[in-house]
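These notes are about the structure you will find just below.
And now, subunit A:
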Amino acid sequence: MSKDVIVADNLSKMFGDFVAVDHISFQVKEGEIFGFLGANGAGKTTAMRMLCGLSHPSEGRGTVAGFDIYKQSEEVKKNIGYMSQKFSLYDDLKVWENLKLFGGIYGMSNKKIREKTDQLLGELGFRNERNTLVKSLPLGWKQKLAFSLSIFHDPKIVFLDEPTGGVDPVTRRQFWEMIYQAADHGITVFVTTHYMDEAEYCDRVSIMVDGKIEALDSPFMLKKTFEVETMYDVFLQLARKAKRSDS
Partner candidate 1 sequence: MAIISVQNLKKTYGNVQALCNLSFDVNEGEIYGIIGADGAGKTTLFRILTTLLLADEGIAVVDGLDVVKNYKQIRKHIGYMPGRFSLYPDLSVEENLTFFATIFNTTIQENYHLIEDIYKQIEPFKTRKAGKLSGGMKQKLALSCALIHSPKVLFLDEPTTGVDPVSRKEFWEMLKKLKKHGITILVSTPYMDEAILCDRIALVQAGEFMQVDTPQNIIDGYSENIWSVKSDRMHQLLQDLRDCPWVKSTFSFGETYHVTAKEKATIEQLNTFLTEKGYKDIESKSIHATIEDCFMLLMQKKNE
Partner candidate 2 sequence: MKQFLSFVRKEFYHIFRDKRTMLILLVMPIVMIVLFGFAITTEVKDTQVAIFDPSKDVATQHIRDIFQANEYFTIAEELSDINQINDVFKKGKINLVMVFSENFADNMIHTGDATIQLLADGTEPNQASMRVGYAQNILSTYLRELSLAGGRKASFQIAPELKMLYNPQQKSKFNFVPGVIGMMLLLICAMMSSIAIVREKEMGTMEVLLASPLPPAYIIIAKAIPYFTISSFNLTTILLLSAFMLHIPIAGNLFCLIGISLMYIIAALSLGLLISTIVDSQLAAMLMSSLVLMIPTILLSGTIFPIESMPVWLQILSSIVPARWFTEAVRKLMIQGVDFQYVIREFLVIGIMIVVFIAIALKKFKIRLE
């Protein structure tokens, strides 16, 4: 019986009168690959920030890795990994320097950092790039490195915010293979994406519309329920209904 590593209970966020996240509730099981989809402005980013301990909920409660996101946000941060498209690595530091830095931030011992750095570089085939400045790496490599970095400290959960934006198709798939490996090792993956084929790779997918969760199920069940062939069609049906899309 795998336990719930993320629990959201009527989570809401208000900015003045505007309800960005409207009482969402869901659970994510350990080792799951959970897709978190929604149109721009639907409230995805806001919800994710609450779960990462970066923003206090206006109402409702949530726990991540067993810690309350409101009262124990610092513990939450220690137990999660995070990667976003916009930033994850320091361009002007070398590969190993980035690893050392983030390892240190998450309280890993020097010995552990050394071991894991070696292991990681080997797995990625980056041994020759150990001393390369990150900014000189091709984008695809950066993404893979960034992902490895986000799980460097063996967190229970990793939050990925559109991790494959703008990446070439081959690297995208290699990236997802890395995600599968992480999930196999018991790391729960919470990912948002605009690539609908990636939605198919998830165990379960939730789709937010106008601040609420309008659908939550496995891709297979969602397609069955909406009587369509692809996740793209599911999304289309739900997003078109949105009053707030593009608002």
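On how the list was made: all candidates are chains of the complex that A comes from, given by their letters.
The working rule: a contact is a pair of C-beta atoms (placed from the backbone, for glycine too) under 8 Å apart; a residue touches a chain by one contact, two chains touch by 3 or more; residues count from 1.
Treat the numbers as computed from the prediction; the structure is a model and nothing was measured.
Candidate 1 is the one, among 1 or 2, that touches subunit A in this complex. Across the complex, candidate 1 is touched by residues 38-41, 85, 136, 138-140, 162, 165-171, 173, 176-177, 180, 194, 196-197, 200-201, 219-220, 230-232, 235-236, 239-240, 245-247 of subunit A.
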